[in-house]
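Of the protein chains in this complex, one is absent; all others appear in place.
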Amino acid sequence: MGYFIKLGLVLLIITVVASGILAYVNDLTKDKIADNKVKAEELARTQVLDGAVTFEQRSVTLPAEEIEPNPLKKKVEAGPREFIYYEGLDADGKLIGYTFVASQYGYSSVVKTMVGVDKAEHITSIKVIEQAETPGLGANSATAVFQQRFAKKGLDALKVDKDGGEIVSLTGATITSRTVTNSIAAGLKVLSDAIGGEDK
Amino acid sequence: MSFITQIFTLAVFAIFVNNFVLSKFLGLCPYIGVSKKIDSAVGMGMAVIFVMTMASTFTWLIQEYLLTPYNLEYLQTIAFILTIASLVQLVEMVIQKTAPSLYKSLGVFLPLITTNCAVLGVSILNIQEDYNFLGAILNGLFSGLGFTLVLVLMAGLRERLEKAEVPEAMKGMPIAFVVAGCMALAFLGFSGLNF
Partner (left out) sequence: MKLFKEFTKGFIKENPVFIMALGLCPTLAVTSSVENAIGMGLAATFVLVCSNIFISLLKGLIPDKIRIPCFIVVIASFVTIVDMVMYAYTPEIHKSLGLFIPLIVVNCIILGRAEAFASKNSVIPSIMDGLGMGLGFTLALVVIGSIREILGAGQWLGMNVMPAGYIESPMLVAILAPGAFIIMGLLMATINLMKKKQGA
């Protein structure tokens, strides 16, 4: 019996020491990790809205969406949702445009796109900030070649060519192209309503 | 979608679309190592299904009631792998008592289930995909089924290959990999399946 206790004790000591070391390293790194996330989003914002120096966060509350609860996944709070967007101001404090993040499930992952919009509600540029689509096909949505196709487009043009719009889809990646385009269009519509409502 | 449909969807995704071996590259060592004979493949597969399901259960509980409430998420790797190691030890003792012939045929591969990336992989994935308790258990079960399916298919193919004329340099592992590649190619057809 004493033998087993000794075994258990040795394992326990090693585990406790290890946990202590990990707690220490966790402390050291967790701030940098949180920082990275914020920095990455800030960077994406400046990249899609040229000339913007500062950003101010705004949000609109949208009515609760009818989300079919998935009995196998954790409960998602079915309350009113927030649509967050940013107003971009130049060095003189003048409003030059807006940014928001469009997010939708594509072929094999959620695709998140940072979208820059000018005051005339046309897209300035976009940047796909998160995706895990098929390499070589849908993943090319993160390339400049694809993203350039969105420049200067307004809400009416925001459909893939197959659906009658002006966005040329990626070869062999219709679903991803459609996802990105439609999620941007949906976000633009919400943004347009939000700014329209603010017009003084 | 109804409850049954959701479960069916999960099953199809776990077994075919996101097959652990052929699309996620998890569980390769036993896949190449134990797939020489159909009998041992089936035995190994059953053991893995059991361990994956039990591991999903216990690791989910540990994450939910120990790691998250006390902000100890960084201990996930240690906690999970120790849980799995203990589980495998338990399974080993049980099989030794109840089915000694199976124990002998699995040999050293039984304790190796601990290092089977599929077991640790499914435990971590359950948390990442935000499954609740039932979802985690089912995901573990179905992913294990997917692993076993591919393992048994592979064993069947390799038993046939023993009798085929394979070039000397390709014998053994190389041809097994190429065959796996062809299977993966077939399973690639499942990707993009959407209900």
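Each chain gets a letter, A and B, in the order it is written, and its residues are counted from 1.
Here is the rule we use: a contact is a pair of C-beta atoms (placed from the backbone, for glycine too) under 8 Å apart; a residue touches a chain by one contact, two chains touch by 3 or more.
What you see is a predicted model, and the numbers here were worked out from it, not measured in a lab.
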Candidate in contact with the missing chain, chosen from B:29, B:61, B:99 or B:193: B:29
Absent-chain contact - pick from A:136, A:164 or A:196: A:136
Where the missing chain touches subunit A, by residue: 6-7, 10-11, 14-15, 18, 21-22, 25-26, 29-30, 32-33, 36, 40, 134-137
Residues belonging to subunit B that touch the chain removed from view: 22-29, 32, 74-78, 81-82, 85-86, 111-112, 114-117, 120-121, 124-125, 128, 167-171, 173-182, 184-185, 187-188
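In this section, only the chains that are shown with their structure count from here on.
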Centre distance in Å when subunit A and subunit B are each reduced to the mean of their C-alpha atoms: 32
For the subunit B and subunit A complex, residues of the former touching the latter: 1, 3, 6-7, 10, 74-75, 78, 82, 129-132, 134-135, 138-139, 191-192
Subunit B partner contacts - residues on subunit A that touch it in the complex: 15, 18-19, 22-23, 25-26, 68, 70-75, 107-108, 134, 175
